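I have a structure I would like to understand better, so I am pasting it below and will then ask my questions one at a time.
With one protein chain removed, the remaining protein chains of the complex are shown where they sit.
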Amino acid sequence: MTLSSLSSSAMSNGMLVSKTGSFCPIKDPRALHQESMFSYPGLLSKHSVLSKSLSVSANPANQQLFSTIKPPSMEQTPKLLSMIERRCYSLGTAKQPSFSVGVKFQLDDVIEAQQFDRDILNAIFEVAREMERIEKNSPGSQILKGYLMATLFYEPSTRTRLSFESAMKRLGGEVLTTENAREFSSAAKGETLEDTIRTVEGYADIIVMRHFESGAARRAASTASIPVINAGDGPGQHPTQALLDVYTIEREIGKLDGITVGLVGDLANGRTVRSLAYLLAKYQDVKIYFVAPDVVKMKDDIKDYLTSKGVAWEESSDLMEVASKCDVVYQTRIQRERFSERVDLYEEARGKYIVDASVMKVLQKHAVIMHPLPRLDEITVDVDGDPRAAYFRQAKNGLYIRMALLKLLLLGW
Amino acid sequence: MTLSSLSSSAMSNGMLVSKTGSFCPIKDPRALHQESMFSYPGLLSKHSVLSKSLSVSANPANQQLFSTIKPPSMEQTPKLLSMIERRCYSLGTAKQPSFSVGVKFQLDDVIEAQQFDRDILNAIFEVAREMERIEKNSPGSQILKGYLMATLFYEPSTRTRLSFESAMKRLGGEVLTTENAREFSSAAKGETLEDTIRTVEGYADIIVMRHFESGAARRAASTASIPVINAGDGPGQHPTQALLDVYTIEREIGKLDGITVGLVGDLANGRTVRSLAYLLAKYQDVKIYFVAPDVVKMKDDIKDYLTSKGVAWEESSDLMEVASKCDVVYQTRIQRERFSERVDLYEEARGKYIVDASVMKVLQKHAVIMHPLPRLDEITVDVDGDPRAAYFRQAKNGLYIRMALLKLLLLGW
Partner (left out) sequence: MTLSSLSSSAMSNGMLVSKTGSFCPIKDPRALHQESMFSYPGLLSKHSVLSKSLSVSANPANQQLFSTIKPPSMEQTPKLLSMIERRCYSLGTAKQPSFSVGVKFQLDDVIEAQQFDRDILNAIFEVAREMERIEKNSPGSQILKGYLMATLFYEPSTRTRLSFESAMKRLGGEVLTTENAREFSSAAKGETLEDTIRTVEGYADIIVMRHFESGAARRAASTASIPVINAGDGPGQHPTQALLDVYTIEREIGKLDGITVGLVGDLANGRTVRSLAYLLAKYQDVKIYFVAPDVVKMKDDIKDYLTSKGVAWEESSDLMEVASKCDVVYQTRIQRERFSERVDLYEEARGKYIVDASVMKVLQKHAVIMHPLPRLDEITVDVDGDPRAAYFRQAKNGLYIRMALLKLLLLGW
């Protein structure tokens, strides 16, 4: 990742990303001295209210260091940041991400997988790897001590909630939990989501929201003056799942460019595989196989999108052949609720593509099996002991990704 | 506030207030030395068990300082406290409320709005303002570190619960949460509230209770050896809402004497407006307007009470005229559940008095709109952007009031 590409992509992407920020992981007090130049009207991050005040040296010699840099205009920003970047490198600090300096990352909210480009993904993954080291040195870190996260769940999702709450607590933060957030806006009382958010933002420093309506997370984020993370909004997005999936591939395979991925199971309804396909299109030379029962095939919008991005894809009905070629076989659950009365169709679809010992036999040595969990019998239990069964490690990676996002949203890069 | 009036009112009020306490915010070790005189049998606060042991100077010179003061009898207490007060002033400490000294405030429980007189209200508000400063310097304070609050909710009230839990955690305290406390005393098992309290008081340092039965909070408080805060007991009381309402008026208008308040909406059923009217009667030269649809007019008991206290009040059906005269327009939601089958009456009542742009046009520049939330459409959304729309600030003030109460009940003044 180069900092200039990160900042310019943040600029072009825009909507859900603040217009600027302080990217340079500055540890040198001389550099900190210049922090004020990021804080002029119009370029303020929405979270600047949370910024810790940084003690600044009044040494005139230090002031000279950056004396040629003037407050940037909107248009100048990418260029300026490129300048800063060079300064960072010249100060020898740019390659050392700092976890103690309270400078803001440019991330304001986490709403949908599409908001992340390749550079931001890399930056998040870099922090996630740092989080792995923190978590392994349990009993925990304290970098988020005093921060409060509200888990505002309009429908229960214990797995996702516990993962976020563990992430917050592993970093020393605290949690306000509600799994019956519907009560806030019950039919009887009829409060709007916006009013609820305005109340909750008075109690917490960050909101993690699960909602039953697509688009709810975006509405919450545009209302809130504190960061909002979308923990799933109905048929819409579940961006932290998408992030942990890509992170897991990188951790397991060691790269994202040039990989071959088989997406298996319910490809029509699974938002997981749809988001994953979308994110994989950001990488070079990716090949995707779709292996799905006829009734739940991958839809055309994703296929067209992949084609437009130059991603090679192919449909197949031969799981064994696909498994023998892939770096990653991403299995998913056939969701019974999609079949309503047609139990016969469900049973037929469900039994069609099972990852079992025979699949593992043809799977390459370096390849892995992934699954977003929970699973039924689409992966047989005897596969669990195989080191290539990556799905529980994948679930654990969700912890690191969420730790990284909480750190980035509350403390910055 | 003078300390003597505080103590004498505490004396006359009595029931829910401990019989004495240490009011003098003593920081001088010479003064602390005398703490023992507050701790003789019969005058012990119920929370004295929580008192931190205070290190006491054994300097004989200091002992002489208060040598003329003998352990007070019940009747002597106000006078004694007045003496102490003078000592405090002479020590130059009486105006500096201390947040580190573990001396008990005289507050044992928070059960109903009526338990607070003007001086206690002022004392609570003073601490609440201190809490505003603490919260703004997030990530949080640690004054309640190690203390445990049990939120014992017999019916869900996410808004109130989150507010209390945020308050506790903002001060470094911890929370045990239950929103299904009915399970404790389910019909099948039939445990009494008293037995439940005796169990829970073994697990926590303070209980915040929401119950569906009027009077439940008082029963809990009389059983518990730890402080109890009433977070609403059915049609009964919700004293922390009443406190935050009065606090908000003082913060927004700058005074409580001589104000004009319009209470609008469901005045028959809303316990909020009833408690607010009750508390406003404690201040001088208050004028109250009642603006309510016919079916939900303010009841005679409150009107009679106001009259007996010399508070001027008037009923009106002209919201515009009232709005033009008031410092505070307190709007409330018409509660549909009160109309059962008569949806026609509900719809008629509901649409009658709406705070919208036209009301804001006649509202004085310094005046504010308040609302206990949640709102439906009795305040239109376009009002939200007006700086005189105080209802979200009001909700936030609930946090400060609850922080103040937790601090006062657990650590004392």
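Note that the chains take the letters A and B in the order they are written out, and that residue 1 is the start of every chain.
Rule of thumb we're sticking to: a contact is a pair of C-beta atoms (placed from the backbone, for glycine too) under 8 Å apart; a residue touches a chain by one contact, two chains touch by 3 or more.
Here the structure is a predicted model, which means the values were calculated and not measured.
Checked against the hidden chain, the listed residues A:D109, A:E179, A:D245 or A:D327 yield one contact partner: A:E179.
Checked against the full complex, the one of B:E130, B:E174, B:D356 or B:D377 touching the unshown chain is B:E174. Contact with the undisplayed chain is limited, among B:E135, B:D205 or B:E252, to B:D205. Among A:A268, A:I354 or A:A395, the one in contact with the hidden chain is A:A395. Interface residues of subunit B with the unshown chain, by the touch rule above, are 50, 144-148, 150, 174, 176-178, 180-181, 183-185, 188-191, 195-196, 198-200, 202-205. Counting the whole complex, the residues of subunit A in touch with the unshown chain are 138-140, 156-159, 161-163, 165-166, 169-170, 177, 179, 333, 336-337, 373-376, 392, 395-396, 399.
Keep in mind that, in the parts below, only the chains that are shown with their structure count from here on.
Computed centre separation for the pair subunit A/subunit B is 42 angstrom, with centres defined by C-alpha atoms.
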